[in-house]
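Sharing a structure here in structure tokens format.
What you see is the complex with one protein chain gone and the rest in place.
Residue numbering begins at 1 within each chain, and the chains themselves are lettered A and B in the order written.
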Amino acid sequence: MTGTVPVVELAGAGVVGPFPLVSYLDALAQFLRPSTLAGVFVRGLSKAALYVMIASGLTLVFGLMGVLNFAHGSLTMVGAYLGGLVMVLSVTAATGTALRFGLFFVAVLVTFGGLVALESAVEVSLIRPLYDRPPIYQILLTFGVTLVLDELVRIVTQFYGLQPISEWQEALSTKPELLTETFRLGSTTVSALSLFEILFGVVTVAAVWTFLTRTRYGLVIRAGSEDSEMTEALGIDVRRVFATVFALGTGIAGVAGALLMWDPVWGASVPLAADTLLPAFVVVIVGGLGTFRGTVVAALLVGMVDAVTTWWFVNAVEFSGLPEIFIFLILVVTLVVRPQGLFGVAEVGGH
Amino acid sequence: MSLLQVDDIHTYYGESHILEGVSLSVAAGEVIALIGRNGVGKTTTLRSVLQLTAPRSGSITYRGEELVGKRTHEVAELGVGWIPEERRVFSQLSVAENVRVATPKGGDVDAALELAYETFPALSERRDADAGALSGGQQQMLAIARGLVGDNDVLLIDEPSEGLAPQIVADVAEAVQRAAEEATILLVEQNLPLAMDLADRFYLLDNGQVVEDGAATRGVTDDDRIRRYLSA
Partner (left out) sequence: MAISDPNPADEAAATPEDAVESDPTAVATPDTAWWRRYLEEHVAHVAVIALLAAYPLLHGALLASPVASEARMLLPNVETMTAVLYFGLFAMSFDFISGYTGYLSFGHAVFYGTGAYVVILAANGKLPLVPHTTPFMLLLLLGGVFAVLLALGIGVVSFRLTGVYFAMITLGFSQVAYVLVRDWGYLASSPRDGPFVVGPEGAMAPVFSVGVPFVDSLALDIGVLTGDSVVLGPLSLGTTEVSFYMVGIVVLVCYLLLQRVIHSPFGRVLIAIRENEERARAVGYDTFRYKLIAFAISGFFAAIAGGLFAGFRRSASPDNAFFFLVTGDALLASIIGGFGTLAGPLYGRLLDETIREFLSKEGTGGGLLPYLREVLPESILTVDIAGLTVQGAIETFLNGHGSLYLGLLFIGFVLFVPGGVLGYVRERLGGTVAQRVASRIRGGD
């Protein structure tokens, strides 16, 4: 889940010498160089882009029905495999860069559609019968769906001779040559993949934002997130809206999965489900349950902290869990200091 | 024939029996006040009509159609509007968006906005502000406007004067009167003189039952029996 590929090489800083304080100060000096900061910033943005894509579906679903969807990570994982499947089936070694990008967009569409269909089936058959029960039952149900989905994917991948716990290399190798390159940015380097991910994140945020603020459906979703009973009393079938939101949110998660399939730090694998679920929870809670704005800001925060701590781990601190620890500490500290999250409304989710 | 007919409904919250056989009838064009102490079931009566808290037994008909068993949005679509306690405007939506979301699907949004601003000019000035930033009185106007633009024939208004300063209460009373020109009203109101001013008839609730009803006059305010029911 966290980048352990050292991109910035800093001579000598990776070794913790006999005087750790000196070496930390040394590392701090390195870190504060504008070029280092710029590189970390771009990597932070690319992580934030991934986090916002993973988390936005989750936050929409929670906002409307108070259902914390445990299956969200698994659906992202299914998206990664689905996207990978389209690519692996259609791309050959001879496929050119432009065509690969084109096929990727096809894969994104297929993944989106496939997950919307999958989720609708789950919603109609399993979640709908539980609407009259407290939200805990819907949450438990999504937990069960996770078990089933993960195991089904394991069965399918093993059947086709893939290792479910390690990244799907064939899918990784459908990535166009262009995205494996790194650019110089001042005195630091940035991978083209990071820029591609940032682009995707920006497009996703813009699309969701436009949907929420410029369409009647979006308006209804925002109203329903704040007070679903009142919205219902205005003549709106909130459950039907919820079904749509659930489907859309899942579609976005699937698209995020398709993108992760190309990222060597993540890749398509069954453990991707848990690896994406946990940071998605963090982003959604930190931003405030049910607020999209909060989710965007929280994704930026978590992405930046992830990038900064990853830099420190690579260059100065000998503890590979550093970024993850910090991500969960953000969660804990936020809940202690401001339980409703950065932009949340106090009452949501308490009961 | 009455527009809204409530017949012997029993409503529970969990195991607690709140309404123990409430019956009342509202004719088209009337303003009916529902009065009584805190916790006797006034709000629950309104929630029962809307099926937000569905009665376990009894019947509620609207234009002869049974409401019990319907979902809340279906009741609302039939033309029953709710202006709840504490107003419940969507605080993170702008004033205009609050009106917009209350406009029925496929309805004329511009006409709805015009109606809202015309009825309540104060809202017009704040159309782009977040509803959460409005004063209590303005929020109450917005809540009523939401009920008006929803093409409703009956408005269930719950405690519109609660928590407002006296001079604002007068504004709100005026707002309710304007709403009464458009729709039939079932009004829950703690402020007895205000309720009697606004209403044509009243029902007095105690312990989940209707114990008294009659024409709403100033005289009711001085009636000893009624005052005894209302004193804590």
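Simple rule for what comes next: contacts are C-beta pairs under 8 Å (C-beta built on N, C-alpha and C of every residue); 3 or more make two chains touch, one makes a residue touch a chain.
Just so you know, these numbers come straight off a predicted model, no measurement behind them.
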| item | value |
| --- | --- |
| Shown chains that the omitted chain touches within the full complex | A |
| Selected residue (touches chain absent from view) among A:Leu152, A:Leu178 or A:Ala207 | A:Leu152 |
| Hidden partner chain, touching residue among A:Leu178, A:Val202 or A:Ile325 | A:Ile325 |
| Per the touch definition above, residue among A:Leu21, A:Ala94 or A:Val336 touching the missing chain | A:Val336 |
| Those residues of subunit A which, in the complete complex, touch the missing chain | 66, 68, 126, 129-130, 133-137, 139-141, 143-148, 150-152, 154-155, 158-159, 274, 278, 281-282, 285, 289, 319-321, 324-325, 328-329, 331-332, 335-336, 339, 349-351 |
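Just so we're on the same page, only the chains that are shown with their structure count from here on.
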| item | value |
| --- | --- |
| Separation of mean Cα positions, subunit B and subunit A [Å, integer] | 44 |
| Touching residues on subunit A, where the partner in the complex is subunit B | 216, 219-220, 222-223, 226-227, 229-238, 345 |
| Interface residues, subunit B side, partner subunit A - complex | 50, 52, 71-73, 76-77, 81-82, 84, 88, 90-93, 97, 100-102, 104-105, 146, 150 |
